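Every protein chain of the complex appears in place save one, which is left out.
Per-chain numbering from 1; labels A and B assigned in written order.
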Amino acid sequence: MLSTTANKEAVENFSEQLEVKGRSLWDDARRRFFNNRAALTSLVILGFITLFVFAGPMLSQFAFDEVDWGAMHAAPSVASGHFFGTDSLGRDLFVRTAMGGRISLMVGVMGALVAVLIGTLYGATAGFVGGRTDRVMMRTLEILYSFPFMFFVILLVTFFGRNILLIFIAIGAVSWLDMARIVRGQTLSIKGKEFVEAATVYGVSKWAMITRHIVPNVLGIVAVYATLLVPQMILFESFLSFLGLGVQEPMTSWGSLLNEGAQTMEIALWQLIVPAVFMVTTLFCFNFIGDGLRDALDPKDR
Amino acid sequence: MLPHLQLKRSRTWHIGPLLAALLALGGCGAPSDPSSETSKQTAVKLDPTKLAADQTLVRGGGSEPETLDPHKISGTPESAILRDLMETLVIASADGGVRPGVAESWETTDNQHYFFKIRESAKWSNGDPVTAEDFVYSWQRILDPKTASKYAWYLAAGKVKNAQDIVDGKQPPENLGVEAVDANTFKVSLEAPVPYFVSMLVHASTSPVHKGTVEQYGDQWTRVGNFVGNGAFRLTEWVVNERIEYVKNEHYWDADNVKLEKVRSLPIASPNAELKRYEAGEIDFTFEVPIEHINRLRKERADEVRTAPYIGTYYYEFNTTQPPFNDSRVRRALAYAIDREIMANKVMGRGEKPSFHLTPGIVTGFDAPATSWSQKTQAERVAKAKELLAEAGYNAQNPLKFSVLYNTNDNHKKVAVAITAMWKQTLGHVDVTLENQEWKTYLDTRANTDFDIARAGWIGDYNEPSTMLKLLLTDGGSNYSKYSNPKYDELFAKSAKELDLNKRAEYYAQAEEILAEDMPIAPIYQYVTQHMVKRHVGGYAPDPLDNYYSKDMWIIEH
Partner (left out) sequence: MLRFIAKRVLEAIPTLFILITVSFFLMRFAPGNPFSAEIAMTPEVMANIEAKYGFDKPVHEQYFSYLGGLLQGDLGPSFKYKDFTVNELVAQAFPVSLKIGLLAFIVAVTFGVTFGTIAALRQNTWLDYTIMTGAMAGVVIPSFVLAPLLVLIFAIGLDWLPAGGWHNGATPYVVLPVIGMSLYYIASISRIMRGSMIEVLNANFIRTAKSKGLSTPYIIVRHALRPAILPVLSYLGPALVGIITGSVVIETIFGLPGIGQLFVNGALNRDYSMVLGLTILVGALTITFNAIVDILYAVVDPKIRYA
């Protein structure tokens, strides 16, 4: 049973690939994406940030959890080796920013991915199928939207303990809700377009309609909203920490660093500015990459 | 480690000019550089005897009070307001003792039967006289199971006759050992002599309530318009999460000497937000001071930072029921390895004192014993700690593995990170994980003894060592370490019976010595209370439990 499904899937995938190749949509998209200078630059910068996040700690003489009573709230300085200064316990912010970026980048990307995958399909399905299905799906969304989420998180911690996987579950659980509504709205509008009607006349299946015709046409707004989600999810992670679910001290994240920085802005502005600069830069990159992808994949531009 | 001296010569970014530039961007020539304003203020000398025309005090109130019914309270924000709206038999005085409140005098011959003489001039805010009957009614009310008070245990801890049975529902409230001998004489009978009984009565939960009002309005009697109190002020406005306002009560027996006309208490749960409003001149008196700002404030507003020792100890409690902390050697090793000077002065830095016992040194009737570990230098303690840890069988092959639990809060986080870093640096073979939980989950985890080490703190209810030491009794309700030592329990029982102050102090010291050997908890520092108090606020004089009364304060002309 399982193997037949798997086989079927494989065949389907393969045929899809064949089809894709035939139309060379992906080749075309890649070519267009790499011709987009802003997107390409962003990709390079994001690459550097990723590199910094993973290799940065090796460039410093300090460990991320090394406290120093003599250098609490020390300002950034090349001479002391604290390139980004230190925090309230004298821990090096250069290293901590790098370490914090690991979880934050993962959470941001992951939140956006879940939103794009689940949110887009959910919204497109509800909007395209319509009728009863749409109503049930939308009411379900409203219930999820109104549910007191803090309790969901508290229960997660209580029953499953602390686990990095749970962070992603919690993030995944909320990130797609708005996306689903936005995509559904767009789908309703696209549904009335001539090309959809034409495709329906040709007898294209519902699933194919959604994935081949609806989804590509909403990708523009999906890309925009997904980039907006990245910083939200990064900040959301620090809220999870508050409830005991996020990353645990002495580990850190950009959200937590920003949180700490906000409380000391009068006395140690760098504690706020460093994580903020990293987050803004990262978001810029995601934004341009999102735009680039959108332009590259836009079916109307072909 | 780094040569820190280098830092001074290195290129550093200064926040001052940066911020100034930021502000200049907003508006040219704005006449409000906060630092220059302060220095100007400092230059002007205020005459504390001159009263300002507007006698309104605006106070930070911490979090929103859960209730203004004195018999349902449990926290400090509620008590701070109730001290102004209600008056207890005796009230706290700045020297740590008591002074007459609504009772003008009291006497006892055997420390078991107390007679309080209630002032004939004492009146409720509606003009009714305050009588001994009111106290009989009120004390019965707080113990009555129907009231469901969280502080019902308090009078039982004071051994008021039958109090415990009434809480347990075994006897009706009428059987409480209190009596109105006449309208102005309130008699209290205890089950056994309690020499410090009077000092317990400053607690707001022993306040009287007005029977007629409570019976007429039920749960809603604390509303504005309904509220009747016997304190120096009467309630006039209450917007949940924004403000509580009260004005001078003209019926108060000492109204002539109350200078403030109005007090406004703002419930601001975030100390950072509170400080900003203080600096913007919207608050005269803050509830607390955020630790990261204390150095800056000491520079900019030195004479406004008011710090006082507090009867309270911050400590880490060990779960003594299971390995590794059922071994006192391991507990002692970890306790020894904490550098309390750094914790108190660097990590907290508000004026906290390193603490080597559960009972703070400032508690009346306590002489801190010279326990073996408190007399050593830190280096000696660390050496001993390593020895103990090795003895207990922990080494590179078998590192000591455990987690530290704390409730989500920036200060607790800072302390936990610092302490675990110390352990790692000095002891070597330890593998610590930190675990934070939100408040209610944390309480639950602690109550279920589901932790290795938990952060804890204990604030005394009254100024006597038993308020602290009862914590670690075998059947102590908040003994989350599950510590049990019959010798300790016995000493505590003996001290409770002892009427001689010196002998009692000796028992307490011996109890502390047992704790030093067993180390069920690792004391870290002694709390302080700290408020930012504007220079134009006169008469702030807290006792060691941070009991201050608005009736003692005034606004100086400024």
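Quick notes
In this text, contacts are C-beta pairs under 8 Å (C-beta built on N, C-alpha and C of every residue); 3 or more make two chains touch, one makes a residue touch a chain.
No experiment lies behind these values; they were computed from the predicted model shown.
Among the displayed chains, contact with the absent chain in the complete complex occurs for A, B. Taking the complete complex into account, B:441 is the one of B:140, B:184, B:319 or B:441 that touches the chain left out.
Looking at B:47, B:66, B:120 or B:250, the residue that reaches the missing chain in the full complex is B:66. Across the entire complex, the residue among B:180, B:255 or B:269 in touch with the chain not shown is B:269. On the side of subunit B, the interface with the absent chain consists of residues 19, 22-23, 26-27, 30, 32, 34, 64, 66-69, 72, 74, 145-150, 152-153, 167-169, 219-220, 222-223, 239-243, 266, 268-270, 272-273, 276-277, 279-280, 282, 438-441, 443-445, 447, 477-478, using the contact rule stated above. With the whole complex as reference, residues 130-131, 135, 138-139, 142-143, 145-148, 150-152, 154-155, 158, 177-178, 181-182, 184-186, 188-189, 191-193, 220-221, 223-225, 227-228, 231-232, 235, 258-259, 261-262, 265-266, 272, 276, 279-280, 283-284, 287, 291, 294, 300-301 of subunit A touch the missing chain.
Methods note: only the chains that are shown with their structure count from here on.
Centroids built from CA atoms put subunit B at 45 Å from subunit A.
Across the complex, subunit A meets subunit B through its residues 65-81, 85, 88-89, 154, 157-158, 162, 241-244, 248-250, 260, 263-264, 266-270.
Across the complex, subunit B meets subunit A through its residues 1-2, 4, 6-7, 9-15, 18-19, 272, 290, 292-293, 295-296, 342, 346-347, 408, 410, 413-414, 416-418, 420-421, 424, 433-438, 441.
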